[in-house]
Structures are given as structure tokens and as C-alpha cells.
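My questions will all concern the structure given below.
The complex appears here minus one protein chain, its other protein chains still in place.
For reference, chains read A and B in written order, and residue numbers begin at 1 within each chain.
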Amino acid sequence: MSSHKFENKVIQWLDDRLPIFSVLQHDAIDYPTPRNLNYWWNFGSLAGIMLVIMLLSGIFLAMAYTPNVNLAFGSVERIMRDVNYGWLLRYLHMNGATWFFVVVYIHIFRGLYYGSYKAPREVLWWLGLIIYLVMMGTAFMGYCLPWGQLSFWGTTVITNLFSAVPLVGDAVTTWLWGGFSVDNPTLNRFFALHYLLPFVLFALVFLHLVALHTTKSNNPLGIDVKGPQDTLPFHPYYTIKDLFGLGILLMFYLGFVFYNPNYFAEPTNYIPANPLVTPPHIVPEWYFLPFYAILRSVPDKLGGVIAMFGAIVIFFFLPWIDSSKVRSATFRPIYKQIFWIFVIDCLVLGYIGSQPPEGIMVPLGRVFSVAYFAFFPLLWVIGKLERPKPLPQSIAAPVLKGSHASHSDKPKEKA
Amino acid sequence: MADSLTSASNGSPDDQSRRDFLLYASTAVGVTGTGLALWPFIHSMNPSADTLAMSSTEVDLTPIAEGQAITVTWRGKPVFIRHRTAAEIDAASQVTLTDLRDPESDETRVKKPQWLILVGICTHLGCIPLGQKPSDPRGEYGGWYCPCHGSVYDTSGRIRQGPAPANLAVPNYTFLSDTSVRIG
Partner (left out) sequence: MRKFLLSTLAAGLMVAAFPALAEEAALPHQPWPWLGVFGQYDKAQLKRGLQVFREVCSNCHSLKLVAYRNIGYFGFTDDEIKDIAAEKQVQDGPNDQGDMFMRPARPSDRFVPPFPNDQAARVANNGALPPDLSLMTKARPGGPDYVFALLTGFTDPPKNFTLPDGMYYNEAFPGHQISMPPPVADDAVTYADGTKATKEQIVKDVTAFLNWSAEPELDVRHSLGLKVMLFLFVLTALLYALKRKIWADVH
């Protein structure tokens, strides 16, 4: 990267001492990107932009927020009513969490579909999962801060999960609370951590990018880049494509902010927290619902907690569970089908998680939870049995050797 | 960046100018939008509606005897209200304006001569001058004395000695009656 020479003497002088311009040139402009990335590849950069929007709106909200059990609810309402554009900042932050998760979920499932977790991208995949876990922690603690009924009871229920840990469970829960129930110390530390973790996320995203630019991007064909004819410089081809995608995302996101800001919110959280009255129906935010359904499906406290955390932890082993050498589902007819079944399974689990655990929902929850975990051993078996379609020789010339060329899925998305 | 693409492009000159237009138009629109989007963030740090609504204070003047002073809070700042004696009023009005660092006549600084109402913040670096309590040092001119850096104010709150550049500020106020005043 030191080979790059800049015309501007000042830039060159600075770059010789701190290579920010070389790095930018190398990683944001010249970065050789597979020429066949489709729109599903937009969601990584969109997630990064959502993180920045959340950081910005959060920092300004923190300037008007008070983390005290007697004042928190009122301070949020003061933001909504009296702080200049406070309602906008608050709704941006609140709906931003939703759209951040939408974007990240699509990003994760894209990786799953195109086999982006396979060698040599295992560490890249791990970093992504760690980002996802930290995001969930951050979102959970953020939901506590307005100190409404669901803030309080959601925090109570989720922190009680840790009491399932044998021997030390109660001690851990008391330590998390800083008392004998969710109270002012809990709110205070959740605020401190909710402010801290996004910066940890930012650092993790940086590592995620370093890992990405070391192994280079995967692509819809899942085959390796063979040479310069297979790539395009990141700028302007993918900068403009990402910006266009950003425009579309903002239309969805801001459409909700301005016209239905409480669509994803639960009305109950506009009732101030009351430690003596549990609301009849406690539901987490939608992005936790599938895991909540898995938790409730296991009729044992510790078992439920293990299943819920296991549902995420198992993804760390995915690069080794999947025994297929072919990355992209485009060339894996059976995997492609069970991938979509898995997606539908997650959506159904989400729906089940949103319903009261009564009647048909209980057995349904168990069936779909089992199906969730069955995906992983199935993946190993399929990798061994499946006969993948022939792979194209290169990205630039996706001419297939066999007769599949005419009727196989169009590997290159026409954008 | 645009140049490097020109060479790769095999389009007609018409095509090229259309593309330049799109580049400039979307850059202009995008930059304008980003700029406008920053305003809500910046403006959120300005005083909020409830803060602005609290920005007037009503004070009952009956308990303040001649020669006494009280301090009230207005917008989080101390406001000095002094019931001046005849001697103090005389001292304030007989000063020759050319002797002053910040020339202002006493009449322009009061609405009723016996009531002097000032923002009690030294114009040097924001300390609160002494002189409200009878036991306080009031400086050579019988007004206020700032202990931080030694500024001395007279019985009209005008700067007479020390580093402060200007007189103590007079807030907006109106007399609602002879014994009641609204500040702000």
C-alpha cells in the first residue's frame, strides 16, 4: 500500500507519516471486489451505516436522558415533548434498532445462503457472530432505559435466566441487578453499558472489515476470484450501488419514523414501570422472538436457557458442520431447499414467540424448535450426499462445461 | 475518480455529459440532505421548550427594606435586587460619565431609582460578586466587589476598578405593580 503516490504534497507528507490516505485508497477505492455481487451484498455496508445512525442519535439522546428509576420515564417523555426535535431523535433511535436488526438478519442469511462462512472466512464469520451477540446485549439493555412496564419486566425476566445456572445462579443474578430485584442500580449500569457497547461494536466492525479485506469478499457464485478480469474497483461501482441501496433503506426506515413510529413498539411500554404489577403479556422486541420461542419450548428452566443460547452458539461451528466443498447454494439443489425451510422455520418461531404460550402454540413451538436444531446435522449429511451442479470456471466467464448453462439459475444478477 | 472512468467508458460525448450531470446533481442533493439532517441533532442541544417556558420569574418586593438586597434565581443565574437608599442613588447619579470604563448613566440602568435590578455575574469571568449581605465587602464605591479577580462595581452596578470590561448586566424586567416585578 505504500506504493501509492499522491499528487498533493501535503497529502503525501501526511501519508508518509500516517498512511490513512493509502489505506483509504487501498481499501475503499481500489479494493478489488468481485464483479458479480448482487443486491444482497448491500446489507453489510447498510448495517455499518445503521450503526453510525444509532451512535449519533444515541449520543444526543443521552444528553437529555436521566438514568434514575424516578426520573427515567419522565425524562424520555420530556425528550418527546420539550427537547427540540427530541421526538425525531427518539423515534430514529427506537425504529433504528428495528431496521438495524432487519439489515443484519438479511446480512446473516445472505452469508448462510452463499456459504460465506466457509474456509477461508471462518474468522470473519465468527467476528460477525460476536457483533450480533453484542448487538443483542446492547439492544436488550437499551430497551430497559425508558423504564416502562415492559422495560422493567423484560429486564426482570431475561436477567432471571441467569438464575438457572447451577450453584452460582442466584449470586450471578443478584450481581447483575446490584440488589435484590431490578432497581435503580440495574438501570444505572444498563445505561453505562448501553453507552459503552456500541463503541465496542464499532471496534468489532473494524476487525470484521480487516478480516474481510484479508480473505476478500465472497460472491454469488461462491468461487474464488481468478484474476483482475473477475473484479471491479470498489469505487465507484459498489459505492454507488451501496448508496442507492441506502436510499431504499432510508425510505422504509424513515417512512416508519414519520408515519408509524410505534408500529414495532408495545403499547404497554408507555405505562411507567410498576414493580408490583406484571403486565399480562410480556413479549420481547421482535428481533428476539425466535429465541424466546425456543426458550419457552423446553419445559425445564436450565434446559430452556441452554437451548436458547445454544441456538446462537451453534453457528460458531457452522464452518465445520457444513461438509460441502461448494459454497454457493446456487449450485446446491438440496441445500437451497433446506435453507429456505430454515428461514421459514425461524419466521414461524418468531410468530410463536409473539403469542401467549397456550394451546396449540406449545406443541408447535416444540416442533419448530426441534426443526431449528435439526438443520445443523442435516447440513452435515447433505454435504456428504448432495451432488452439486458443475461450477463455472471463473466469475468473468460463467460458461459451464455441462449442459446446465441454459437452464440453471442465472448466476449473475442483472442489476 | 470520474476521470478514470472516462477512459473506460465507450459511450458518446452525450452519454458522458449526462453522466456528469447525474454525478453533480446527486452529489449536490445528497450533500444538502446530509447537511439539513444534522440540524435536528444540533438544535436538540439548544434550550428546550420547558426551559424556555420557565424563563420568567415574578418577585414580591415588599419584604426588602431600604438598604437591603436579595438574590433571586432567573434562568439559573443569580439576579441582585437592591432597594437603594437616597445616598446610594445620589452617589450613582452624580458620577461623571467620562470617568467610567463602560459609560452609562444611572437613569438608563433603572426603571424606578430605588430599585436596582442586575444579573449578579461579574463580566470578567463569571464569578458572583460580594455585596448582597450587610457583612460583605462592597468595595470602594459601595456597590459590589468580586473576590475572584478584584473587580469593583458602584451603586449602579457599573465597573469602576479591576479587570472586568463591562457593567453588571441589567435583565429585562417589568413592574407588575409597585411591589411586584417580573424578570424576563
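The working rule: a residue touches a chain if its C-beta (ideal position, glycine included) is under 8 Å from a C-beta of that chain, and two chains touch if they have at least 3 such contacts.
Keep in mind it's a predicted model, so treat the numbers as computed, not measured.
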Contact partner of the left-out chain, one of A:107, A:241 or A:327: A:241
Selected from A:38, A:174 or A:215 as touching the chain missing from the view: A:38
Residue in contact with the excluded chain [from A:175, A:206, A:258 or A:320]: A:258
Residue numbers in chain A that touch the chain omitted from display: 35, 38-40, 74, 77, 80-81, 87-88, 91, 102, 106, 232, 236-237, 240-241, 243-244, 247-248, 250-252, 254-255, 257-259, 261-264, 267-268, 270-271, 283, 286, 289, 347, 350-351, 354-355, 413-415
For chain B, residues in touch with the removed chain: 5, 8-11, 15, 18-19, 22-23, 25-26, 29-30, 33, 49-50, 53-54, 63
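Just so we're on the same page, only the chains that are shown with their structure count from here on.
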Chain B partner contacts - residues on chain A that touch it in the complex: 29, 56-57, 60, 63-64, 78, 81-86, 88-89, 235-236, 243
Residues of chain B touching chain A in the complex: 1-2, 5, 30, 39-41, 43-46, 48-51
